[in-house]
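Note that one protein chain of the assembly has been removed; the remaining protein chains are unaltered in position.
== subunit A ==
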Amino acid sequence: MIKNYFKIAWRNLLKNKGYSIINVGGLALGMAVTLIIGLWIYDELTYNNYYGNKDKIAQVFQSQTFNGQTGTGPAIPLPLEPALRDGYADYFKHIMMSSWTQDSYIKYKESNISRPGNYMQPIAPEFLNLEILKGEKEGLREINSIMLSESTANALFGDEDPIGKVVKISNQYDLMVTSVYKDIPFNNAFHDTDYIIPWDNYVARWEWIRESLDNWGNNSFQLFVQIADNTTFENVTNAIIDVKKNADEEVEEFNPRIFLLPMEDWHLRSNFENGKQVGGRIKYVWLFAIIGFFVLILACINFMNLSTARSEKRAKEVGIRKSIGSQKGQLVYQFLSESFLVVLFAFVVAVLIVLLSLNGFNELARKEISFPWQNANFWLISLGFVLFTALLAGSYPALYLSSFRPVEVLKGTFQTGKYSGLPRKILVVLQFTVSVAFIIGTFIVMQQINHAKNRPVGYEKEGLIQIPTFAEEFSGKTDLMRNEFIKSGAVIEMATSSSPTTRIWSNRSGFTWEGKPEGFQEDLAWTEVSSEYAKTLNLKIVEGRDFSREFASDSLGVLINETAKRYLGMENPVGKFLKDSDEEDPNPPLKIIGVVEDMIAQSPYEPVKQGVYVYDREDNFSYYNLRLNPNKSASQNIAIIERVFKQHFPDIPFQYEFVDEEYGEKFAAEERIGSLSGIFTALAILISCLGLFGLTSFVAEQRTKEIGVRKVLGATVFNVWNMLSKDFLKLVIISCFIAVPIAYYVMNGWLQEYPYRVILKWWIFALAMLGAMGITLLTVSFQAIRAAKQNPVKSLRTE
């Protein structure tokens, strides 16, 4: 029997090729979108699964309150480590200090490469579950050792055995390779840790770190823990929450709270707002889950609509089957197996689509997702998914079709009735509600991104490059290099800075100034620069003057930005002083010589932070900033700069970044979400239109006779087109009126997250509505005009 069903199903598919393509194609497209989103969500939810002890690992976080604003982050002070080791040993299995992940040059013989990595305490190989490929597991016992990831070792050593070889770090320190570990998979924390150097090496190398060993106020380090087997994160947090507050009365006023952020939350729930955990990436997981669900619903609606619509043509078959003894149940079974066949077929096509588009998707989403061929769970879930879709899409047509009464069907008095199309209409309204809401949502996301992109940055970011200068060799050569670069003709101005132009790496407090309110807890962005910083960036001086080489006293000068002027409460800041509040061992006071325009160094969606630009007396810079010669092409300039650079620093790899590209990175996350949801929206619309297209052709076909009669009675092509299109347009207009308030509510909520945001204008909604109607008309017209143009003689002959 089932074979008979499949045979009829297959013949039906072949007989109505157009319908089948729309049906299978639409469904496959919807399933492909859902599949890809499913893979993406799976990837997000299995982040950090590499770590077997995931549910016991946490990072130590800290909240502090400045002027009523609570900030939360992973930066902790050094004395916290001994405090936890000594006072709370029972709570932890492992405690591990770590530096931030930072790029370093690693040199062996001729090859010198730059790779990211960390300084960590010797427990790291066990803590990080490293798979040692060569050398010893405990590779960090000796202070001058280094562990390398497999890919880094290959890049440096090729076929040579790296173990026991000596590499140079930052062109300065010799370290011996003790082991090589398998790269941590992409989908995990520390996946970009390509080297690990003992923590003690870090401490030994930097004086400022040694000075911070008993300083609870310098929050510049990371601390990871694995808690003891018999306890929970809550227990540990409760025990250690006040450890810093109780340890040092100087930091008490900031109400520091120490707590654990479980590894489970690192990736998806690491945002904090005023001390409260408020989610994070998880919202995108939800967003895409909702999109995926709706796209699948859209595709299923197509399937339902087309099947029921076409069913009227199969009424006769149902009548005959019933009159020769088929039970209703058997008919339901027949139609369900047909729908299963179609869905299964669509699933195969969907898998093909996913395979073809996975590379592109990975690139767009910055993922390394592969198709889970070997994952049994995946196939099980897929089978469930196919069954579910077949049921969802097939149950309505099955029940509807099988309820036809044979007498009516066969006598020809069978009538679909005035309201038989109603469920279909409701489904179309639902489809277009979703599509229009998607259109509006995507529109607004794009608008917000553009809005932030068009925000004035305060300096000229085009034609500006930055060269990292993380090695000791650069010290004392700033003026020389500036002269050399300018003399080469590729550069018109150069300045150094302690953080890149598009970031703020350092914040300071501990100042006093004239008129500082009692108890004010200041927090200033701190950048050390050379004299020509403002000139190089084309940063406008709005009050006072720029640094000048003519005044020796400028080495104690400082430029402040406009926000800082307001923040410090100074009417006329020029000439005033920022003094060190440490009375016993004060740094010399800094004299404000000028005010510069605010420039965006952090989030383009947020107000510019109050900041100071201090003259760099001690060569603390990390970057050269070069203003390229506008009369030469960028590539010409770069070639010359590289040559000059290599002359002076032959051992250092030449690296550079365009500042405008770096700035563009700030939009990457939103743009990624924007383009992904844009693509999904386009697919949702495509699927809806496919359905509409099928439905129009069905209606046109069903009304062939009527159209013929009307034409005989004098209807023009326009009359007929109008008649056919109007019905669908009405549905789409209803959808618009449902979709607009929903989209407004949701998108307005999304925008609230951005202090610098676009104002929602009515025309966005109007445009989306017009767009939806335009697309509808286009889709419908194709079939409507074709039907309208048919010779009525032909259609009346088909009686």
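List of remarks:
Here is the rule we use: contacts are C-beta pairs under 8 Å (C-beta built on N, C-alpha and C of every residue); 3 or more make two chains touch, one makes a residue touch a chain; residues count from 1.
Methods note: contacts and distances are computed from a predicted model.
The listed options are "Poly(Glycerol-phosphate) alpha-glucosyltransferase", "Spore germination protein B3", "Nickel-dependent lactate racemase" or "ATP-binding cassette domain-containing protein", and the UniProt record of the chain not shown names that protein "ATP-binding cassette domain-containing protein". Considering the whole complex, the residue from A:Asn49, A:Asn483 or A:Asn791 that touches the absent chain is A:Asn791. In the complete complex, the hidden chain is touched by one of A:Ala715, A:Leu731, A:Met747 or A:Ile775, namely A:Ala715. One chain is missing from the display, and on subunit A it is touched by residues 413, 415, 418, 705-706, 708-717, 719, 789, 791-793, 796, 799.
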